[in-house]
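Complex shown without one protein chain; remaining protein chains in place.
Then we have chain A:
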Amino acid sequence: MRIVVLVKQVPSTDKVKMDEKTGTMVRSAMEAELNPLDLYAVEEAVRVKEKIAGTEITVISMGPPNATYAIREAIAMGCDKGVLLSDKVFSGADTWATARTLSSGLEKLGQFDLIFSGERATDGETGQVGPSVAAQLDMPALTYVSKIREIGDGRIVVERAVEEGHEVVESSLPAMVSVVKEINEPRMPNLMGKIRARKTEVTVMTAQDVGLDSSKAGLTGSPTRVVKVFYPSLSRNGTIVDGKDPEKTVEKLLQFLKDKALV
C-alpha cells in the first residue's frame, strides 16, 4: 500500500505568551514545529504500515526550506520518505492554492492508496486543505475520522466523529482521510527513528518540478485575499469575587446570571 501524509510546519503554540495588558499573543519567541494535530495523522499511517506488509509512507509538505524539520519529525516516527514542495512562487498560498500545489506534487509522485491529513493546522485553522486535495485528486474525503475499523483489499471502513455521534462509512480506495485527536496516541520517536530521520534525504521539488503553472500557485493563484489583520483584545475586566463563603458567593453569582437573563 502506498500512503501519503500531509504535514504542515506551524508556529509553536506552547511557547506562546499573552500580553497581560492587551490580552493578545506575544509572538516574538516564535519557533516552528510539526502541526500538533498532524502527529495523529502520522501515527495512524504508521499503524497501517505495521498492519499491512509492503506499505510505504511518504510525508509531504509545502513550505519554506526549513519545513524539512517537520518532515524529519514524521520520518522519525516511522515514515519512509520525505518530500518538500518549496519554491518562492508557492508563498502566500491560501487553502485552494496549497491544495493545488500539494496535489500537483502527488500526481508527479505517482499513485497513492491513502492520503492522511490532520484535522486542521493550529495556525490557519481551516481544515480545508485535506478535503481540497481529495477533490483535486478525485478521491472521496473522509473527514473527522476517529477510528479505522478495517483496511485492505481496496477498501476502508472508518468511524467519523460528527456532531451527534459517530458515523461509520465504508469507502473504496484511494481515499483521503483526515483524522481527529481521538484516533490514537502518537508515539515518541525512538533513537533509531531519529537517526534514520537525520540520514533520510528529503526530496525538494519546485513549481517547475511538479509541473505547476505559477499562476495557479502562491498568492497569485489564491482566490482569497486577506485584506486586514487585527488583534482582538480578549480581556474582559470582569467582576472578581472572593469565594471563601460559598453560600454568599453563589448568591452573588445567581444575581449576576439573573441580571444577564441567563437563569
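Here is the rule we use: contacts are C-beta pairs under 8 Å (C-beta built on N, C-alpha and C of every residue); 3 or more make two chains touch, one makes a residue touch a chain; residues count from 1.
Just so it is clear, contacts and distances are computed from a predicted model.
**Student:** Select, from "Sugar ABC transporter ATP-binding protein", "Electron transfer flavoprotein subunit alpha/FixB family protein", "Nitrite reductase large subunit" or "Imidazole glycerol phosphate synthase subunit HisF", the UniProt-recorded name of the complex's unshown chain.
**Tutor:** For the chain not displayed, UniProt's protein name is "Electron transfer flavoprotein subunit alpha/FixB family protein".
**Student:** Which candidate, A:Val42, A:Leu142 or A:Ala197, sits in contact with the chain we can't see?
**Tutor:** If we include the chain that is not displayed, A:Leu142 is the one touching it.
**Student:** Out of A:Glu31, A:Asp153, A:Glu201 or A:Glu247, point to the residue that touches the absent chain in the complete complex.
**Tutor:** A:Glu247
**Student:** Mind pulling the chain A residues that touch the left-out chain?
**Tutor:** Answer for chain A: residues 11, 13-14, 16-18, 20, 23-25, 36-37, 94-96, 99-100, 122-132, 134-136, 140-144, 157, 159-172, 175, 180-182, 222-232, 234-236, 238-244, 246-247, 249-251, 253-254, 256-257, 260, 262-263 touch the chain left out.
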